[in-house]
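Please read through the structure below; I'll follow up with questions.
Take a look at chain A:
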Amino acid sequence: MTDSILQTSGLGIGYRPKNLAPKVVAADIDVELFPGELVCLLGPNGAGKSTLMRTLAGLQQPLAGAVDLIGRNLQDFSPAELARQLSLVLTERIDTGNLTAYSLVALGRYPYTGWSGRLSEADERVVRWALTSVGAKALANRNMIELSDGERQKIMIARALAQEPKLIVLDEPTAFLDLPRRVELMQLLRQLARETGRAILLSTHDLDLALRSADRIWLLPIGGPLQVGAPEDLVLSGAFQQTFAEIEFESHTGSFRLQPQPEVEIALVGQGLQALWTRRAMERAGFRAGNLSAQHRPRVEISEEQGQTTWHLKTIHQNHRCTSLYELVQSLHDNINQDQP
Partner candidate 1 sequence: MEDIRDIAEDPPWPDSGLRWGALIGLAMALLGSFLLSLAMGSVSIPLAEVIAILWGESPEKASWGHIVLSIRLPRALTGILAGAALSVSGLQMQTLFRNPLADPFILGISAGASLGVALVVLGTGAASAGLLINLGLGGHISLVAAAVGGAALVLGLVMAVGQRVQHAMTLLILGLMFGYLTSALVSVLLYFSIPEQIQTYVVWTLGSFGSVTWSQLRLLAPVILLGLGIAHILAKPLNALLLGPEYARSLGVGLRQSRGWIIVSAALLAGAVTAYCGPIGFLGVAVPHLCRALFRTSNHRLLLPTSAILGALLALVADLVARLPGSQATLPLNAVTSLIGAPVVTWIILRRHNLRQSFSA
Partner candidate 2 sequence: MRCTNLYLSVLLLLFSFHTAQAQQNCVETYEPGRDYFPHKTRLQHAKKFSVEYFANYKVVTVLTPWPEAKEQLQYVLVQCGTPSPDGYPHAQRIQIPAGRVISMSTTQLPHLDILDATESLIAVSDIKTIHSPTVNRRFEAGNLAQVGHGASVNLELVLELETDLVMATATAQAQYNAHPVLQQADIPVIINAEYTEASVLGRAEWIKFTATFFNKERTAEEHINDITAQYAAYTALTRDLPTEQRPTVFGGALWRDIWYISGGKSYPAQLIEDAGGLYLWADDDSRQSLALDFESVYDRAHAGDIWLTMHNQWQTRADIVAADERYAGFATYANGRLYNANARLNEHGGNDYWESSTIEPHILLADLIKIFHPDRLPDHQLKYYQKMK
């Protein structure tokens, strides 16, 4: 068992408003971060994810307990020492003016360069390695202003990498990105954790991606306590459902139910991908594809006719033929009385 990079003991996080009692957001947090692991912090808004991230990064003071980084109390680190162990990526778009991507990543060498900030050969190598690792070598000469949000975040991650820290902390790095970029970024982070042996901690609202990519999940519900485990462990233990109790979490799909269970049951005859997506369309329309016999009426039958998928809605009295799921849903609405069981 490798030594943990970061360890908290009895950590209490929150903030101290002026002249008032400190407000505790979460207490008694005991967590560890190990090298090579990608850990995602999940939880509803207001649970204190940002506060926890900032406290672990040393930007905020803990209200109780301690945070230990490589065996030392976080408070004992000077900013320069801390910068060599831990680097940060925040959510906001920073106006970086006329810096090129290369110069921005080069800023990551701050803790290692002399007073003039000039990069040595070794420093340049690290910068180039960082840019290549995030797949942004082509962007090196471009001005930050010209880059898209996704490219910009990559550069910020490259900068965090260039600091050669043991731990990288990212506060909602995918917040402003579109889906393909989010996927790309999560893949990148997972790869970086594995290949460079660093611990990476990120907070996100992207449940789906987190469940698929993280080695461990920290689940922080409102009012605590923080629960830790592999994503699948937490699903099976019911922790997810508890944390996101307001919305129904479907354990078998790993996603959220958008509306309550439909009442009306209709038989579905079909297999494979088409059956899966037909089931979803029917549920969206308000009809449950139930466990009924293949002769039950009403039923939906999927078949191939002349190379094209067709759906047959066979009600008690009629047969309707649809060439698309859209038509099928229309047909269901027109012909099946939803009040009838």
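The criterion applied here is as follows: a residue touches a chain if its C-beta (ideal position, glycine included) is under 8 Å from a C-beta of that chain, and two chains touch if they have at least 3 such contacts; residues count from 1.
With respect to how the candidates were assembled, all candidates are chains of the complex that A comes from, given by their letters.
These numbers come from a predicted model, not from an experiment.
Asker: Out of the numbered options 1 or 2, which touches chain A in the complex?
Answerer: In this complex, among candidates 1 or 2, chain A touches 1.
Asker: Quick check on the complex: what are the chain A residues that touch candidate 1?
Answerer: 57, 59, 78-84, 86-88, 90, 94-100, 102-104, 106-108, 110-111, 113, 115-119, 124, 128, 137-138, 140-141, 143, 145, 163
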